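One protein chain is absent from this view; the other protein chains keep their places.
Right, subunit A next:
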Amino acid sequence: MNTRETIDRNKDVSLIDILDVILDKGVAIKGDLIISIAGVDLVYLDLRVLIASVETLVQNQSGNTRMDMTSEAFDKQKEELEYGSAAAEERANPFRS
């Protein structure tokens, strides 16, 4: 077996890895685009910290089962997210230019 096959390519790919690239990288051809990427980035900074905790939850789920957070955990994360977004907003960077 070659190295390529021995490395489990998906094992270490986490949600945070994915968000890191899809929110930040890739091309957005600006034009008649309705979404300001700046707006997404604004949420993104604080998401990073939040996602880490979500990630732990996800990893604890087995295999392909859909994430099934307890409502308590979800509320807590939502709270953190709201807190995080508020902090981000203070740093400004308006959603609409």
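In this section, contacts are C-beta pairs under 8 Å (C-beta built on N, C-alpha and C of every residue); 3 or more make two chains touch, one makes a residue touch a chain; residues count from 1.
Everything that follows uses one rule, which is that contacts and distances are computed from a predicted model.
K.L.:
When one chain of this assembly is omitted, its UniProt record names it as which of these: "Fumarate reductase iron-sulfur subunit", "Carbamoyl phosphate synthase large chain", "Gas vesicle protein GvpL/GvpF" or "NADH dehydrogenase subunit L"?
P.N.:
"Gas vesicle protein GvpL/GvpF"
K.L.:
Using the touch rule from the top, list residues of subunit A that touch the missing partner.
P.N.:
So the residues of subunit A touching the unseen chain are 2-4, 7, 9-10, 12-13, 15-19, 21-37, 39-40, 43, 47-56, 58, 67, 69, 74, 77-78, 81-82, 85, 95-96.
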